[in-house]
Structures are given as C-alpha cells and as structure tokens.
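For reference, the structure discussed in these notes is given below.
Complex shown without one protein chain; remaining protein chains in place.
Chain naming follows the written order as A, B and C, and within any one chain the residues start at number 1.
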Amino acid sequence: MFGYWDALYFVFIFIIGLILAWLLNEWAKKSGMGTRETGDGTKIFISGEDPDKVVPGFEHLEGHFTGKNVMWGLTYALKRFFRVLRDDHTGLLTDYVSYLLITTGFVLGVILIWG
Amino acid sequence: MSDDMGVIVKTMARATIPLIGIFGAYVVSHGHLTPGGGFQGGATIAGAGVLFLIAFGLSEMKKRYDKHLYSALEGVGGLVFLGAAMLGLGTAFFYNTLWHNGPVFNGDPGTLLSAGYLPIMNLAVGLKVFTGLVSAMVGIALYRRWKS
Amino acid sequence: MNGEAILPYLIIIPLFGAFAMPIVSLAGKKAREAWAVIISALTLVVASAVFYHVWKTKEIIVYTLGAKTPFGQGVGFPIRIVWEVDLFGAIMVLTVAFVSLMAVLYSLGYMKHDTGLEKYYTLILILELGMLGIAITGDLFNFYVFLEIMSIASYALVAFRNDTWEGIEAGVKYMFVGSIAGSFILLGIALLYGQYGTLTMGYIAVKIAENPTVTAKVALALFIAGLLFKSGASPVHMWLADAHPAAPSSISAMLSGLVIKVGGIYAMARILFSIYSPMAHSIVLKAYLQPYINMSAIGWLIIIFASLTLIIGNAMAVIQTDMKRLLAYSSVGQIGYILLGLGIGLAAYGTQTGEVALAGAIYHTVNHAIMKALLFLVAGVVIHEVGTRNLNELSGLAKTMPKTTFAFLIGAAAIVGLPPLNGFASKWLIYESSAVFNPVLGAIAIIGTAFCTAAYVRVLYTFFGRPSERVANARDPETSMMLPMLLLVLAIVIMGLLPWQISDKVMIPTARMLEQFKFEYINALMSLAGGA
Partner (left out) sequence: MIPFQFITAFLMMAIGIYAFLYKRNLIKLILALNIIDSGIHLLLVSLGYRMELNEPPTAPIYTGYETLKSAMVGPLPQALVLTSIVIGVCVLALAMALTINAYRHYGTLDVRALRRLRG
C-alpha cells in the first residue's frame, strides 16, 4: 500500500510539465495578437500587472514586479472567500476569547456526545 | 509635585518596615517548620520595599536601589537553589542527600537545623523573590511619565 | 553513554545559564554573548546524547526526581515527580536545542542595536528550558509548570521591543488569551487530580483505563481546547498571526519553529496517546465490552480542526502583503498538516495507515521547525538590511542579496514540498495516508498545498523582480547572521537527501513507540514498582 514515491517519477512529471508549458507558450504566441519577441510590442506581462502602466499615487513603484499582482487571478476568483476570512480576523481581544470559548464548547460537546 | 507622603506616613513606615522585614525573614527561615516558605517570606519582605517606595517616593527609592546589585542577587538566589538541588545528583536530581547523610541540616524533624536542603532552598527562593518583586515594582514605578 | 545520568543536565544547563546571566553580563557585552552561545551549545550536546541513547536502545528513560524510584515506601503507586523520555520526546529535545542554538547565534548580529540584552538572553534560555521540560516530563503538573514557563517567556519576548506599538498590541492579545488557555489546562489537571488522585501520566493512564468517567472526558476536552490554542489551530489561530510578525525575527523563528510544536502538538500527542492510551480504549476495552472513551471520535474531531486550519491558514497567506505575516499564516497552514497526521493516527489507530500518518506528522514537525526557522531568519535579514517587510517595496532583492535569496529559495521549496528537499517526504507520508484513509482529506491537503505554493510564488516573484531603489544598498549580512542560515540550509538539504532512511530508522519507530501497542509508556513506569 505504501510504496514510497520514487523521485524518478517526479523527474518524469517535471519533464512532461515542461513540455506542456512550452507547447502552451508556443500556442499562445501563435494565437495571441500583441506579443512580439523584439521591438515595440515587447512587454513582460505577469498576471495582470502591466509594467508600463503607472497607477496614480504609486508612481514610486513604477516598473517593479512587486509580487502584489502575481496571484491576481486566484485572488480575484476567490475574493469573497478571502473577504470573509479577512473580516473574520477583527483584531479584537474579546473576539479571540469568544473563539476560544466556542472551540472549547464544540470540543466538549463532541467529546460528551460521541466520545 | 513631590512624590512622597506626609510625615505621619513616613514615621509609621520607618517604624513598620523593619518589623515587616523581620517577619518576612522569620517566615523564610522557618519555611520547613511552619506554613510559609521562601515565596511567602520573600513576598512579605518585598512588601516592605513597596511600603518604602510608596511612603518615601521614587526619588528616595532610586538612591537606595541598585539595579545591577538586585539583578545579580536574584541570579545568586537562583544559583543557590540550583546548587542545593544538584547536591544529591549522585542519586537523583533534587535528592535530599543532606537530610539522609549530610553533615548539617539532618537534625530531628521540628528543629531549625533539619530538613536537609529545604532551608537552603527557602533562603535562596526568599532572596530571589524579594529582589525580583522589588525590581519589578521599581521597574513599573520608574516607567517614563509620558504625560507632562 | 548512560541516558539516566545525563538527562538532568538537560534542565540544569539552561537553568544555570539563565540564572547566571545577570552576573555574567556584569562582565560586559562580549561575555554575555559568549555565555549564551556556550550554554546553548552545551545544551545541544546533551540533547544529542539523550537522543542517541534513546534511539540506540529503543527504551524509555524514566528518571525520578528526588529519589531512586518514583514509588513511595509501602505504597503501590508513584508519588514522586517523574521524567519520561520516549523517542518522540527525544526528537523534540534535539530539535529544540538545535533551533535554539541557531536563534541565539543569529541574535548576536540581529539584536546588536537593541538595549536590555541581558534580559533578552535570559528569556531566550528560559524559553528553551521550558520547551525542554515539556518534552521530557512525565508528570502532569510539572508539564503545566513548564508550559507556563515557556508561555511567560514567549509573552515577554513577543513584547520585547516595547517602543513599537505592534509588539505591545500583539503581546497583550497573546498574553491575555494565552493565560485563559493555560487556565483551561490547569482546570483539566485539577479535574483529573480530583477524580483519580494522582498526577503521574503513566499512572493516570492506568486509572483512566480502569474507570473512564465523564470527568476524564471533560478534562480531555479542556486539554484539547487549550492546546489547540497553544498550537495555533484554526478558529483560535489569530494570536499567532499577530504575535509572530511583531516579535524580533530570531524569536519568531523560535516561536514558529518550536513553541507551537512543543507546547501544542507534542503536548497534545503526549496527552492523547500516553494518558488516554488509545490501545486500551479503542481496542482492549472495546473488545471486552467495558466502558471506554471513543478515541476515533476524538481523532475525527482533530481532523475537522486540521482541515479548517489547512485551508484557512494557507489561504490567508496568499493575500498578505507583510512578509512575516505571510510566514506566520503559512505556519498556521503547516500546523494543519501536522494535526491532520495526528488525527488520522488516532482515528485509524491500529492500522498501518494510522502509523504512517503519525510518522508523517512527527516527521513534518521536525522538518517544519527547521524550514520555518530558516524562513523567519531570512525575513529578519531582510528587515535588518532593507528596513521594511512590505512585499510591495522589496522587489529585486536577488540582485543585491544573492545568498539570502538562495536561502529563502531553499526554504520555500522545502516548505512547498519539492522532492529533493526534506519537506517532501513528510508531506508525502501525510498525503498518502490521508488519501488512503479518506480521499476527501487527501484532496483538502492538496488544496492547502496549492494555496501554500501560491503564497510562496508571490514572495519569490518579488525577490526575483526588477530591483527597486529601496533595495539598492542592501547586501548580504555579516557572518553571525549568515552562519545559522547556512547551517539550516545544510540541514534541509541533508535531510532531503536521506528521506526514507530517516523515515524508516527514526520516524516509524517513534510513531510505534508513541502508539504504545504494548503499553510501553505505562510499563516503563510501572515496572519500577518492585524496586522500592
């Protein structure tokens, strides 16, 4: 049952992934419109961040890949989930205590009923 | 604003501080015979220090209180405690070798020179608690007055 | 080497170092630093000896404080304080001593510009002492005392920089809620003492197996709730995300690498497996139709918390802009993996799946201690050199701080679980056993890893991006800060090269010893009964 995962499998899958990524890249280059290898159209475009675009108020950050937008797609897709989690962390000491009490109550209930 | 109390409080404090200290020392040294011990006695002596701080004010306390001396004494208290615990290391950590076969502190139960390492530990803990609590008190009292 | 003879030095040396620190520091700054390093190095030597002894002989060390035997004259039950070290405890001892030495070495350079350093080093030694005590103790109240020693030292260290509002606020929150959690644990101990009249873990196990009452269940609930808080599991993880970024980075490394492991995970495993021994309850008593505590339900309870922790911790790491806060949330996520392994080990007790899951949890505890210590040390270097930990301002560090970035790359790859590094093996054991136990849990674990990868990819993109002028003057730090990072990288790579050897030689025996199919933990104590 627990045949250990051989490191060789990882190498194979890594190679397959590389090939897939290369194919995807080729396909994207062919079907995309505004991308060129050299010249005016060359831009590095990572997950929604346009390096030439200057956001008002953030001029000092112009042209840096800040990592702020790298996971833009993921964050955008799950933004309601993230907002719930963020709002949950209120920073109030009372809330922390009530979470501890809720946890204790839950554990106590489960152990008394099924334990 | 002067931070000391009036003359009545000061006089009473002068009278009672030695008594509190002596009572604390009694509690520490009889820790193995009566209820009490190092922590209680040390806290009592520290009460004398707190009384001094309140009655005579912070500026007077600052003259009498040496930070390095107190923290070094606290360390000494801890080291003596640890040393007393290590005396019986041949058998086990915290083994009361003085009581079983030591040269001193192995008298009959109920006398002052009995109970092995316990009196030593009580004295050490008393010293540590006294210096520690006084240091904490002075540290809190010394805290910068941010509102002028 | 004789394990019993050397065990007390594990406590004596850090205690001596901490007590002597105010006296030594009168001799000056250099003496103080040298003293801290010497004491932690000696502790590491003793810890290695203890670990080697336990691992070599595969026997549990039972050490009695104050006498030769824990049993009093003429009574049939242990009355003295007992230290019991099995292999899990020995592994934790070794990890604690190693990471503490690294943190102390790192502090030499990192804390150079701070004041009040004799208190800092005293507290760091006391923190180490508390964790070592938790790992070796076999007595419930002694456990509580060491837990509080550890907790108080860590409260004080979180708020060490009291001139910043951040440290104070995080310290206040950590301290108040942590004290309530500590009170819950004390209440549990009081209930157990009132019901069974003893405090020795091995003997309480016997008593509970003889008569599992409601009181024992209530006490177990209080223990689990308090220790979930201390380990930073999900609904109560918020102190962790506040406290770890606020502490100085060397302390964050110890908090995240050690405190939540030893004070939370290890203590929970010890209480679940040694006091409420599942062998007795799930198998023996069940077979004889006696009243028993349903340990597999408790395993499922822990699995529920683990799944929550996995998802929430790793997901919150993705959206952080503060580097240390990101690492702190990632710690929450990794605690989820460890809890998942622990829960499966309890729910599938007696099968090979449970054993592998437990071994994976133990393995991941050690690995995560090393990896997260490394990552926090890197974050500390960045703060020290650049002066900010906002990810939006840190782009392009790879150009100016190549060695630091390399260390971060190794740490991030290991924590995500790339194969040549140590994080892979432990995570793989947990994935595999959770997928076998219940495919949904395996899927949850994979989703957690996806979030974790996303979070670290963001940081790595930032590091390898176009340099901003903020980082132009940064450079690699001095040797005393570089050396611990290099040693930790070395540990990660070496442990990564021998994953299954370590798993088979150390972790599986540890899991077996912890599961105590033959009641080893209890027998090691009770077999001394005749000697009095």
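As a convention for this text, contacts are C-beta pairs under 8 Å (C-beta built on N, C-alpha and C of every residue); 3 or more make two chains touch, one makes a residue touch a chain.
If you're wondering where the values come from, they're calculated on a predicted model, not measured in any experiment.
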**Message:** If I'm reading the header right, one chain is hidden. Which shown chains does it touch across the whole complex?
**Reply:** A, B, C
**Item:** Option from C:P8, C:P22, C:G109 or C:G171 whose C-beta touches the chain left out
**Value:** C:G171
**Complete:** Out of C:V24, C:I91 or C:A159, the sole contact with the unshown chain comes from C:A159
**Item:** Hidden-chain contact residue, picked from the options C:I6, C:L187, C:L418 or C:V493
**Value:** C:L187
**Request:** With the missing chain put back, which residues of chain A would touch it? List them for me.
**Result:** 86, 89-94, 97-98, 101
**Message:** Suppose we count only contacts with the excluded chain; which residues of chain B make the list?
**Reply:** 33-35, 37, 39, 43, 109-110, 133, 136, 139-140, 143-144, 146
**Request:** For the chain that got dropped from the picture, name the residues of chain C it touches.
**Result:** 141, 144-145, 148, 152, 155-156, 159, 162, 165-166, 168-173, 175-176, 179-180, 183, 186-187, 190, 193-194, 199, 241-242, 246
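Assume only the chains that are shown with their structure count from here on.
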**Complete:** Rounded to the nearest Å, the gap between Cα centres of chain B and chain C is 35
**Fill in**
Cα centroid separation, chain A vs chain B, in Å, comes to 58
**Fill in**
chain A to chain C, mean C-alpha position gap in Å, rounds to 28
**Message:** Going by the contact rule already set, what residues in chain A reach two or more other chains?
**Reply:** none
**Item:** chain B contact footprint on chain C (complex, rising order)
**Value:** 8, 11-12, 15-16, 18-23, 26, 63-68, 118
**Fill in**
In the complex, chain C touches chain A at residues 172-173, 176-177, 180-181, 184, 214, 217-218, 220-222, 224-225, 228-229, 235-236, 238-239, 241-242, 293-294, 297-298, 301, 312, 315-316, 318-319, 321, 352-353, 356, 391-396, 419-420, 428, 432-433, 436, 454-455, 457-459, 461-462, 464-468, 500
**Message:** Give the list of chain A residues in touch with chain C in this complex.
**Reply:** 1-2, 4-5, 7, 10, 46, 51, 61, 63-68, 70-71, 74-75, 78, 81-82, 85-86, 89, 91, 93, 95-97, 99-100, 102-104, 107-108, 110-112, 114-115
